[in-house]
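A single protein chain has been removed from this complex, and every other one stays in its place.
Residue numbering begins at 1 within each chain, and the chains themselves are lettered A and B in the order written.
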Amino acid sequence: MRSTVPLIITFFVGLFMVFEFFIPHWGYHWVTAEFLEWGLILAAGAFVLGLINLVQVNLPKVINRDEDWGYKLIMLISLFLTLGAGLMLGQEGRQDAGEFYKWLYDFVFTPLNATMFALLAFYIASAAFRAFRARNVEATVLLVAACVVMVARVPLGENLPFIGEKLPQFMNWIMDVPNIAARRSIFIGAALGAVATGLRVILGLERSHLGGE
Amino acid sequence: MTELTQFDLVGAWISIFLTLCILSFLYEDNPIYKLAEHLFLGVSIGISITEIYYGVFKPNLLLKLAGGRWLSVIPLILLVMLFFKVSKKYSWVARTPIAFIVAAYAGVKLTGEANANLMTQVAQTMPDLATSWAEHGFWDWSADGAGVFSDVVLVVGLVACLVHFYFSRVPPSVTRYGAKLAIFAGVGVMFFTAAGLLVVDKAGPFSAVFLGMLAGVCAAMPFLAFSTYRPWVTRFGVLMLMLSFGASFGYTVMGRISLAIGRAQEMLGLTRPMEQVVQIHPRIASLVSIVLIVAFLVVWRMRGGGPKEPEPS
Partner (left out) sequence: MYDLLQRFQNMDRRWIFAGMALAILIPLLFPVEFEFAVDERVSSLYDAVEALPTGSTVFISADFDPASRPELEPFFRANLDHLFRKDIKIVMATLWEFAPPIAVPITEEIAAAHGKEYGVDWVFLGYKPGKELAIKSIGENIPKTFPTDSRGTPVGEIAVMNGIKQAKDFPLLINVSAGFPGTREYVLQIQGQYDLKIASACTAVSGPDYIPFYKAGQLVGLSAGMPGSAQYEKLVWAESEPPKGTRKLATQAVNVLNLGHAYVILLILFGNIAYFLTRPKEVSDD
């Protein structure tokens, strides 16, 4: 019973959403629009579940003074400070310049978020030096294509003598022909996989999302 | 002149300091980086939940319930059931809303992928050789290499990649037929394409035969998956993949460096109007932050911080 009802729901809701693509009737779409709205609400609920789990895992570590408890305390304090500021300032207030929530976003979150990803520039340079070796024909082709794209995509490449005009055209050819051939084959494979997985889920053959008994 | 408040000036300096805290990870993992990382985690989750509340819970649930819409009780019940997931004893209650979400996603993904990734992409791969020949000929540099050569390479490359993915192993008994089927398909398509172009499109004999041959090559390719020539086909497919991945790598390098450029522009004050730069002094802020962080790292190292040497056994 504990698995049967969810499986039945999976089957009917899944089929309903599949047929939404094919059935243009306004009544059918009224129902699917409801389902989609419920799905949005539940997806949002999953985020809150994640928050509860985060607090469940980290709060005992802070209380028991486990390893790195200080950092976890900083995380929890900043989390609730931000949440509190956002909820107390209200829907319009939180977006106003000068308010604490906006300040946290502009001067704490933005530099941290942006710099986390900026680190990747350095690691990609390190990887390029240490790991990218032309050990065989295929690897050489990969590296040559990468170098062509890197040179042709920047203004300097377009202004090189002799090859400056042809290089971007050749790069565009690589993007328009081999790249599309490879990507389409990957998309087709992924689409077949997604269709198969979707059918498995809807038909109840895939039950991992329901967890154990 | 735009006057920045003291709050904003302090914030601008903190922003530069936090940027350099994260960049200190390039030297090595250290407490100042960990502090910034955990601060980031906390603030980002706080922002997420706040936006989710104002973006979904308030307009799509609470306001509708307050307005007396009885149908909104159903997602409320499902939401409450979802929160039973935190309980070990009653987590089974959450299966129903999870099943609903998973089914909804499975349904929309199935049709979306099948239509856009499968049907449309396959349909667009079929080349219109006659139009391509008329507009671009064999190869047109001014159109980035468009032409019938590129069209055939696209089709042959796509088939080769699919053969590489799906036909890594073929029973030897089947490989007897592949070459024969390829010749049959190739010649057949070549004949009908050439005939069609001659009769319907009134194309010249050279064009008709040439385009027919190219169409025949495209048609013959899939059958070579079942022949002894399969390794040649898969090798060509791998070369296509390598060209694509190389291009991806080039774009990825560009993307990552762009992000670092953005941070550097911020720290040098190049993103702000001059009036704000004069108030904030971002370059001085950067220098001060670097001095503070380096001083911290030196003291931390002197006190035994950093990676520990493994004890001799």
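We adopt the following convention: a residue touches a chain if its C-beta (ideal position, glycine included) is under 8 Å from a C-beta of that chain, and two chains touch if they have at least 3 such contacts.
These numbers come from a predicted model, not from an experiment.
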Displayed partners of the chain not shown (whole complex): A, B
Selected from A:11, A:100, A:122 or A:170 as touching the chain missing from the view: A:122
Missing-chain contacts mapped onto subunit A: 21, 29, 32-33, 36-37, 39-40, 43-44, 47, 91-92, 95, 97, 102, 105-106, 109-111, 113-114, 116-118, 121-122, 124-126, 128-130, 132-134, 143, 146-147, 150-151, 153-156, 158-159, 168, 172, 175-176, 179-180, 183-184, 187
Absent-chain interface as seen on subunit B, which is shown: 26-27, 44, 47-48, 51-52, 54-56, 58-60, 63-64, 104-105, 108-109, 111-113, 115-117, 120-121, 123-124, 144, 244, 247-248, 251-255, 257-265, 268, 270-271, 273
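Here is the rule we use: only the chains that are shown with their structure count from here on.
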Complex contact set, residues of subunit B against subunit A: 5, 7-8, 11-12, 14-16, 18-19, 22-23, 25-26, 34-58, 60-61, 71, 74-75, 78-79, 82-83, 85-86, 91-92, 95-111, 113-115, 117-118, 121-122, 125, 141-142, 144-146, 150, 153-155, 157-158, 160-162, 165-166, 237-254, 256-257, 259-260, 262-263, 266
Residue ranges of subunit A in contact with subunit B within the complex: 2-3, 5-7, 9-18, 20-21, 34-49, 51-54, 56, 68, 71-72, 74-83, 85-87, 91, 94, 98, 101, 103-122, 124, 128, 137-139, 141-150, 153-154, 166, 169-192, 194-195, 197-199, 201-202, 209-211
